[in-house]
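Selected chains only, in their assembly positions.
Order of writing sets the labels: A, B and C. Residues in every chain begin at 1.
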Amino acid sequence: MAAGPEEAPPGGSARLADIGRLAAFSDGVFAIVITLLVLDLRVPEYHQGELLASLLREGPSYLAFTVSFIYIGVLWLNHHALLRMVRGTTLALSWINIAILFGVVIIPFPTAVLASALVDGDSDDLRVAVVMYALAAALMSAPWLVFFAYLRRHPTLRARHIDQDHVHAQEARPITGLLLYGLAGLLGWIVNPLLGLLGIIVMIIYHGVTSEGLRPGALRWVRTGRRG
Amino acid sequence: MAAGPEEAPPGGSARLADIGRLAAFSDGVFAIVITLLVLDLRVPEYHQGELLASLLREGPSYLAFTVSFIYIGVLWLNHHALLRMVRGTTLALSWINIAILFGVVIIPFPTAVLASALVDGDSDDLRVAVVMYALAAALMSAPWLVFFAYLRRHPTLRARHIDQDHVHAQEARPITGLLLYGLAGLLGWIVNPLLGLLGIIVMIIYHGVTSEGLRPGALRWVRTGRRG
Amino acid sequence: MAAGPEEAPPGGSARLADIGRLAAFSDGVFAIVITLLVLDLRVPEYHQGELLASLLREGPSYLAFTVSFIYIGVLWLNHHALLRMVRGTTLALSWINIAILFGVVIIPFPTAVLASALVDGDSDDLRVAVVMYALAAALMSAPWLVFFAYLRRHPTLRARHIDQDHVHAQEARPITGLLLYGLAGLLGWIVNPLLGLLGIIVMIIYHGVTSEGLRPGALRWVRTGRRG
């Protein structure tokens, strides 16, 4: 299990740019996305005296809002831990980060589609919305995997207190995301949209619990499988 | 009145993460929420020559906007003081902070409902809107209480200049919030929605005045009552 | 021309809180407001093949957008210079800053009203919109005046390189704002709305040019008048 450099650093450490503005920009994006969600909570149209009934009718859309709020919170905690693993950025790493943010920024859209399907749609619409949400979540895992792989291959970017095995172990998280969000979408499509939604919620909790990173030992099977 | 550690620190101080990004993320959320409120101030539909009359008709909604603007300002000052009490964060504390931000992020929604009820609703609608606002404000107090309680149980997280009694005294503020915002909602439901709204405004002023924290001596009755 | 302390500092310098989070929060608000303006630039309804005509019809609303963009830019530069005058904040100063931000946050609303009146309104509507914009700008000057007056009375808050006369001289800027934005509104109401709009634009340029502060000597007449 070699922890040493596997190739030369990209351009030498003199090319490393400070991580500060990248973190500030990312925090800004996370803060805005988590707040924009509330824009989908609109006062429903109502006749005088029927405000309560109209609000209650919208109830299920609040579920979609709450799930996505927690999801973005989870992603922020993960991203927080992610940036603590590096001590600088390169152009390539900045682009990988922008791809990660792309996944974050689009969340309000499948959320709004899901909320709409929960309130106004039939079971076909709900199926479409759940699959769309699951697909977005699955694809969103890809740039995280690229981030960890890039960091593994460019050890000079690693923060001093992070070792190679730790970086490697983290790759299991986006791989799990890709597979299991995809599976949740499949369940939602074939079996039952609510089951798919449940799968999505379970995955969000998983990423919340592991947001500070997996310990190498805990996932030996994954690394063995990928390296063996 | 024990001020010493009541249990072991969570994982040792080596696990403490820097508070900087958490503060930046929180500031971002506060800044966005306070600004998003203005999005509910929309140009009303009007016939040529009747802009003034249309604007005046919307007048009461500006009251809701102004109350919520001050409310978020109060919450920001409270949060500012909150983070000055800690010298680092743990995963649990980050989650408690996200729960606090959840309460902040939803404010524009009951604000919009209240503005709508003030302009277009009848007294039933207004009652619903006031109770909804009061409930949101009451529930929003819960994670603040959890924050103070967590900080009291994990003294190693406290900033150096903060003593145990100070942390303990602060618990009185969210408890007051839970009870009195709830009471304001009850008054608004049973007696008169405008009375409930008045109660909400009084509570916002109370939290504004006490935003830098209560002194332990000032609230001996609360601590005595809870400890005796 | 006494430059010494005129009264005791508020609670002693130990009570001074760091200006960092206040600046970050304010920058966030400015950044969001200046960006939210673009939300009023909506794709107009159009029939196929008539996109260009529809866009051109909206032309005057782009003027309102541009004026407000520059206005918020001016206010940000002024606020930037403002915070460089202080070396810490108190609860009172934080509240004055929130009042300043209130003035900033509402700008998109009179902007949208003005844009709407320019495109869809008659001359009465335009008059209402110009007066509303001018009134908002005039009232927005008030908390700036309070800020300078408070800073003059609490010299311990001043940054080291700022002297008393400099603070005092700055009070002329919000006073000019109060009077001349008010005058622009009056001109717009009585004489011609476009003249009022021109007055607003001139005032924005004035505050842009003086954003780094007036020199004491340049405004002796103001200080003499107020002190004599």
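One rule holds for everything that comes next: a contact is a pair of C-beta atoms (placed from the backbone, for glycine too) under 8 Å apart; a residue touches a chain by one contact, two chains touch by 3 or more.
These numbers come from a predicted model, not from an experiment.
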Query = Assuming the 3 chains shown are copies of one sequence, what number of copies does the full assembly in this structure comprise?
reply = 4
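By our rule, only the chains that are shown with their structure count from here on.
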Key: Rotational angle, Cα trace of chain A fitted to chain B, multiple of 5°   = 90
Request  = Quick one: compare the interface residues of chain B with those of chain C and tell me same or different, with half as the dividing line.
outcome  = different
Approximate Å spacing (C-alpha centroids) for the pair chain A, chain C = 40
Key: For chain A, residues contacting two or more additional chains   = 28
Note = So, in the complex, the side of chain A touching chain B is made of residues 23-24, 27-28, 30-32, 34-39, 41-43, 46, 48-52, 55, 69-70, 73, 76-77, 80, 83-84, 208, 211-212
Query = For chain C, which residues count as touching chain B in their complex?
reply = 17, 21-22, 24-29, 31-33, 36, 39, 91, 94-95, 98, 101-102, 105-106, 108-109, 112-113, 116-117, 120-122, 124-125, 128-129, 132
